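A protein chain is absent from this complex, but the other protein chains hold their places.
We call the chains A and B, going by the order they appear; numbering starts again at 1 in every chain.
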Amino acid sequence: MILFGSSFLVYNLAAYASDPLAELRLSTDDGARQQIISLTRSLNLDTPPPIRYFLWLKGVLGIFVGKLNLGVTREGFTVQEELAYAIPVTVRLVLAATVTAVLFGLALGIISALRQYSRFDYGMTFLAFLLYSLPIFWVAVLLKEFMAIQFNNFLSEPNIPIRWMIIFSIFTGVFWSSLFGGERKRFWRVFGGAFATSFVILWAIDLTDWYLTPGLGPILIAFLSVGIAFGVTAISTGLSNAAAKKAALTMAGLAVAWYYPAQWIFNNFVSYFTIFILISMIVLTGLGLSRVYSKIDRRPIARTAIITGILSGFLILADRIMQSWDDYRATDAVNGRPVPTYGQRKDQLVTEDFWLNNLDIIMHLILPTLALILISLAGWIRFTRGALLEVLNQDYIRTARAKGLNERVVVTRHAFRNMMLPLSSLFVGEFVGLIGGAVITERVFGWQGMGTLGIKAINSYDLNLLMGVNLLLSILVISGNLIADLVYSALDPRIRLGK
Amino acid sequence: MKLFGRKEKTTGEILAGGENAIANKEVEGLSQGQIVRRRFFHHRAAVIALVSFASIILFVMTSLDSKVGPIRIPGWWQWTVEDIPELRYEDCPGGTTGCPTISIDPTSDAFGLGTHPFGQDDIGRDYFALVMNGARRSLMIMFVIGAVSGFIGVVVGSISGFYGKKVDAVLMRLVDFIQTVPTIIIAAVIGKAAGKVGPLYLALFLGILGWTGLARLVRAQFLSLREMEFVDAARVAGASNLRITFKHILPNAVGQIIVVITLIMAGAILTETALSYLGFGVVAPDVSLGLLISQYESSFTTRPWLFWWPGFFIISIALCVNFIGDGLRDAFDPRQRRRITKKDREQAKLQVKAGE
Partner (left out) sequence: MTEKNVLQISNFNVDFWVDGVWYPAVIDMNLGLAAGKVTAIVGESGSGKSTTALGLMSLLASNARMAGSVVVKGEEMLNAKSAVLGQFRGKEVAYIFQEPMTALNPLFTIGYQIVETLRNHFDMGPKEAHARALELITMVDIPDPELSINKYPHQLSGGQRQRAMIAQALACDPALLVADEPTTALDVTVQAEILDLMRGLKDKLNSAILLITHDMGVVADMADEILVMKDGITVEKGTADQIFNKPQHPYTQQLLGSVPKLGSTKKRALPYTEDAKPDPVLKLSNVTIEYPKRGRQPAFTAVKNFNLEIYPGEIVGLVGESGSGKTTVGRAAIGLLPIKEGSLEIVGKDISHATQKELFTIRRHTGIVFQDPASSLNPRLPIGESIGEPLFLAGLAKGAELAQKVEELLDQVELPRSYRNRYPHELSGGQRQRVGIARALALTPDLLIADEPTSALDVSVQARFLDLLQELQVKLNFACLFISHDLAVVDILCHRIAVMQNGLLVEVGDRDQILKKPKDDYTKRLISAVPVPDPAEQRIRREARLALKK
């Protein structure tokens, strides 16, 4: 019902505020007269707006009988076509951005709350404020300049100057050392370690010109997988859980062992379906390992193993994509400037290669997604931090500690779940809100998504198109709210079960 | 199930033991307003933000000529927006024109502000004047939106929260309705139409769109304050609804309201500049910071100053307002008691040792 109201409002507002034929009327071109007539006919411009609305509505309701008619745009395409093309574009962008922003925002917010009033916390808070205050279009243009144009320039003459290496390493050092906190000695130790590691890595990159032919290689993957295994175990069950540790390490080992077979699969018959099969295999293996290593308490073991497996698998996947980098750069379409600033994909790049295609898509996705992430990250960090702090002040956290549960369990099991409650309903709201930001990003990066469509509609006074976009967005918002409510009531037993 | 017996203590209160009696010593003899003011000024970042904000406003507003009714107050800046002085090209990198004359190198003889510290645009207009003009627009729009949204939000929220039931249901539907209309689209449509009429109308329209969050908050405050016993006491004493609202409930909700209004204002300036960027907000020949950025985004590589300065002002204004809002929030919400850091603990140990 709200839909009717709002769409009615928008329609009339737009109709009265604009005259699609204004430009044409002013034109002295001969063909203009003809165009005015044809457009008037196809767009029903001789009927007053409120009535036109009902005509349009009739078309919309046609969806229930399978004949959706949203009208025709100025150029003569059906609105449906245009929308159908644009929707996946925008959704892809916003989804990727939201998911990443949530993951990082959650992580940073949680750490911030746990280390309240530490340097890290203040730093994060300030960062959040800064990001909050950034205008998205400014950020987008900045990214375009530095990450794309400059980076591409950089690639043509790759050489990392020493001072950049030092500066970057300092930043890394500061970040990790403030994250771990602690007194002076520990601070400097972590700083030193992080600094050294990052410096060495950068130097190695520079030395080997890694960015020309990037890849992780089986050795690095093995190393990283073992690290992942430990990390996941530490958070999921605690390192004292031997079974989980063993399962995770086995999984990591299997992942490494699968490296070469995976390459063969990737090079010969890869598709989204194959990837799906591989993921399922990981899950099954995880379940199997849990049976092997534990008789009674299988779930946490399985969970740990599966997560380790998926993350390691992801590494291998990323590695394969990186292997295509050189080929990618060499293609005509890319021509040595791989970071793109325009469009969702290179239309000139015609290739059957699964990897090149995906790499292309990913490259085009990077910058706009980054712009969106930066903006929404702020909100997530602050909200997570606030929510977690509030939860940690509750009585049941004190009870959990009084029961003898160690701090890790208190946070991951009790605090986390209670914190997720308000957060989950926020997720949908943010997703919807980010669509607004997407409008601008699309314009900066030249994506043909719903935002650009909407702008085009407004600029050319194309009412039908505008209504189509508006309808879709409204549906998204309303369903978003509905989903948020549903999620909240599903997760909160107090609402689900009542009294 | 009603809880009676000893008043329930929060974890914080229990853990702090006799702390509350001690903490109250800090606030003896002060009214609520004074306490809040005190707490605000303890918050360093917020105070810095406040001072910066005030100075930015002063700076921006007085730099160019302004017309207050029939009186024309001259600004202190030499160029106006209409002047088109000669386009400077000497000393400009890469053959560009109109680069900034500002120099911070004390050894060069160009040290100082020069004639065009922010540079010049394509046709030679002084960029500083343009940026100041744009900043003024944005500030004005921001305040108008804050006032309009604030007013509507408080009124709707209070009516909804106070009277409840049917009125509440209807008003909440209205809030939902406005929230569902995708703001960017409506704002764009309105902007396109209203932009020609002037930025004031744009601000009014945006204000009419932006009050929903505030209304919800005010409503929530009213719903909880309405149940407070002092409201019952006032009612028993014979207070009319109007009196209860204005004397009893609103003053207790004002803290949260102010905080949300600052957030709305910070968001407002970002929205307005975004709309101007897209072409739907403030349109030429008017100047807006967003418009400037959109006009010159392609020349970023060659003439970066055209891009940096408007952005800098947008960010500073938004950042200041955000910090002020945060400071206000901390000032109104006394629950955030600072915990001790390791350093303080060490210091305290030393104090005790010294005292022994």
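Just so it is clear, contacts are C-beta pairs under 8 Å (C-beta built on N, C-alpha and C of every residue); 3 or more make two chains touch, one makes a residue touch a chain.
Just so you know, these numbers come straight off a predicted model, no measurement behind them.
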So one chain is hidden, and I want to know which residue out of A:R189, A:R291 or A:R417 touches that hidden chain in the complete assembly. A:R417
The listed residue (B:Q32, B:S55 or B:S298) that touches the chain absent from the view is B:Q32
With the full complex in mind, choose from A:D209, A:E407 or A:D485 the residue touching the hidden chain. A:E407
Hidden partner interface residues of chain A, rising order: 296-297, 394-396, 398-407, 409, 414, 417-418, 421, 491-494, 497-499
Just checking the interface: what residues of chain B touch the absent partner chain? 1-9, 12, 14-24, 26-32, 228-230, 232-239, 243, 247-248, 251-252, 337-340, 344-345, 348, 352
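The definition used in the following text is that only the chains that are shown with their structure count from here on.
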From the mean C-alpha coordinate of chain A to that of chain B, what's the distance rounded to whole Å? 29
Residue ranges of chain A touching chain B (in the complex, touch as defined): 2-3, 5-6, 9-10, 13-14, 17-18, 116-118, 129-130, 132-138, 141, 144-145, 149, 183, 393-395, 398, 435-436, 439-440, 443-444, 451, 454-455, 458-459, 466, 469-470, 473-474, 477-478, 481
Give every residue of chain B touching chain A within the complex, in rising order. 10-12, 173, 176-177, 179-186, 188-190, 192-193, 266, 270, 273-274, 277-280, 290, 293-294, 297, 300-301, 307, 311, 314-315, 318-319, 322-323, 326, 338-339, 341-342
